[in-house]
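A protein chain is absent from this complex, but the other protein chains hold their places.
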Amino acid sequence: MKATRRDLFKFAAGGAAGLALTPMPWRLVTDTALWSENWPGIPRPARGEIRTRFTHCALCPAGCPVKARCVGDQPVSLRGLAGRPLCAFGLTGHHLPYHANRVSRGDPEGAAQAVRAALSRRGANESVAVLDLRPGRTASWTYRRAMGALPGGLYLAAQSGLPAIDLRAAKTILSFGVPVLDGWGTPANVLAARAQFRLIEAEAVESHTAMLADEWLPLREGSQDALASGIRHILTAGAAGIPSGEAAERSGLPEATIVAVAQELARGDAVVLAREETDAVTELNRMLGGRAIVRRREAPAPFHWTRTAAPVTRFDAVPDQSIRALLIDESVSDGYFPWDAVERKLAPEATVVVFASSRAGYGAHAGFVLPAAVYPEIADDIPAAIDSTAATFRLAVPLVEAPATVVNPTRFVAELAGVDAGDALRERANAIEQSGRGTVLSYTDSRSTPLRDIKADAFWKILHEGGCWEDEARDQSPGEPRASAPAVVAMTWEMRMARGPLSPLVTKLYQESNLRVRT
Amino acid sequence: MTHRGALLFWAGMLAALGAGWAGFPRLIYRRQPQPVAFSHKIHAENAGMKCEDCHEVRTDGTFAGIPRLEKCASCHSAAMGTTAAEKQFIDRYVTPQREVQWAVYARQPENVYFSHAAHVKLAHLECSSCHRDHGQADTLRLYEEDRISGYSRDIWRDMKMDDCVACHRQRGIENSCLDCHK
Partner (left out) sequence: MKAKQYGMTIDIDRCTGCGACMVACAVENNVPPVPEGANDRKGITWIRVFPINNGAEWPGRQSAFVPVLCQQCGEHTPCVSVCPQQAVQVDPATGIVGQMPERCLGCRYCMAACPYHARYFNWWDPSWPAGMEKALNPDVAPRMRGVVEKCNFCHGRWHAAKQRAAARGQQEIDPADYVPACVEACPTGAIEFGDLNDSQSTVARTAGEDHSFRLLEKLGTDPKIHYRSKRDWVRRVAAAPGKEEAHG
């Protein structure tokens, strides 16, 4: 008999009924659900024992202590210590080695060759320079020693020789756009001292600091000097500065407001902060003579370093078109020179080498971009923050190994100059230990011990296992308000978000909410 | 239905039952041998070890799970017995310091959270109440992995969510979803 379609249907019906009595359909449904939970789009976190390691956050000079929870060698979460939580950038530090804009490859041999060739071509009036965007580190000493050893070597620093700001000695702070309450200085200290000073924020936009300040002066963009000058006029009873009427017109503020601010500053213990240090601001600070600007001793350094180191040269002291080879350490940056300011100083056909971990910076303008390690891969010390009245020594301890292609900027520069930089951090720690001053705070047991009572090896161990050194506080001699430096822009949140390195989670602050606006 | 129709129907059903019960498991599960022929029996009896010597609850409450190579190597840096399996283990794993990629029967989806500390230290359950005689067995059970979902066929002898819930209900322990999910 021929098989018909009806036969097929009957067979299939039996088959379907039978299948329903087997585990197969249920298994397949469960399996597809389970598979979809684990398909390649879903990452799986690492498994394993969690160990705690300590380091310091190297993203800004606050250098907050970090307690890292690690699975094996991989940090899976970063936390601050009690009372000193990490900021949005610090919390995502462990993402940075994988950030999307990472420079991964470079040509160190080509760069070294090019710099040596430039050195041999160097004219009598030309120089080779290192631009250090985070001065005050032990690495900065290495750069200075290297430039001291090279003929025509110059060490340039952003914001060199800053005096410190003692917040506890300030009753009034007039800030021209400085984000005092938004990541400036050491945020934990700023907040602790907040109740003791009145903050007047003079800024064209309503920044977070302007929103939180005691008073906001919405002055016109670019009229900082006019306001500073107008205040000086009132304080000197007309001897200097511009009349307050003119200041009011140029800044867009009511004259009465300017007078009131001047009167408040005159009451004493006032300090003026500005993002761009101009003469007008410096003069105002000099006049106010507040106790808040103090000189800070640097952490001790080995004597033979100080003898061979090149001096710190101010950027504007460099003649135009005189730099034959420029090496920029952008691996960590606390300040920012606009590129055109830099370009002006370069000789025609100058060689520029940039050490960076992020492509969004000077890399676009450099002949050679060499990949640098990024926090938490780096081994470096963190200079004291601007509001730290005593010197500090704390180490960013590497939590993760940097990729093999990474170039160490200090080693590169030191090799060029024939200077031995191998154990610079250890030598620095030894020099500090020999000075015997200050105290060592250890995080694992929250103990504070005078340095005198600690030997060199133990000191080195504490620095690596979670601890820092702080110089002794002493009567601070008043510091000079810093002389003007051209167009050095202190890092703000917006700048950090623009230049990176950045974890993608920080987008929650601007792209996924209206909390911050990305410029 | 005709005689012939009924026959076809039952034939279809039989074929499906056979395929579903006998053929399907063979297709859907992939057999995977364990990388090392480990014997719990030898370690428990000859070496006199207890479960928690290798599978301990740490002080922070986390569970050590299957021990890592350093635990095994702390005793087996040199051969302690005469078996070929041990020699192979030392040659392939201890000497080159390679972690053993054990096939884990109990591996649950990522969103499942199980706390050994709560069951062992608070409820004082014996290891054998869930793991039965695994700790006394001379060989490791055959590991069969579902080709689609990637999980083991017998997650602890069908220790799926229903079984956990059944035991909890039996002992009168209330739980909310987030107690066991993460």
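Per-chain numbering from 1; labels A and B assigned in written order.
Throughout what follows, a contact is a pair of C-beta atoms (placed from the backbone, for glycine too) under 8 Å apart; a residue touches a chain by one contact, two chains touch by 3 or more.
All values reported here derive from a predicted model rather than from experimental measurement.
K.L.:
For the chain omitted from this view, which of the shown chains does it touch?
P.N.:
Within the full complex, the chain left out of view touches A, B.
K.L.:
Tell me which of B:11, B:90, B:103 or B:117 is the one touching the absent chain.
P.N.:
In the full complex, the listed residue that touches the missing chain is B:117.
K.L.:
Based on the whole complex, identify which of A:354, A:462 or A:506 touches the chain you can't see.
P.N.:
Within the whole complex, the residue contacting the unshown chain is A:506.
K.L.:
Please give every residue of chain B in contact with the chain that is not shown.
P.N.:
57-62, 109-111, 113, 115, 117-118, 121-122, 174, 176-179, 181-182
K.L.:
Which chain A residues would touch the chain omitted from the figure, given the whole complex?
P.N.:
Against the missing chain, chain A presents residues 36-37, 39, 41-48, 50, 71, 74-79, 85-88, 91-92, 94-95, 97-100, 181-183, 187-188, 191, 206, 208, 211-212, 216, 218, 257, 503-509, 511-516.
Operating definition for what follows: only the chains that are shown with their structure count from here on.
K.L.:
Of all residues in chain B, which touch chain A in the complex?
P.N.:
Checking each residue of chain B against chain A gives 1, 4-5, 8-17, 19-21, 24, 28, 58, 60, 62, 64-65, 109-111, 146, 148-151.
K.L.:
Taking the touch rule as given, give the residues of chain A at its contact with chain B in the complex, in rising order.
P.N.:
On the chain A side, the touching residues are 1, 6-7, 10-19, 21-24, 27-28, 30-32, 34-35, 37-38, 42, 44-45, 47, 49-50.
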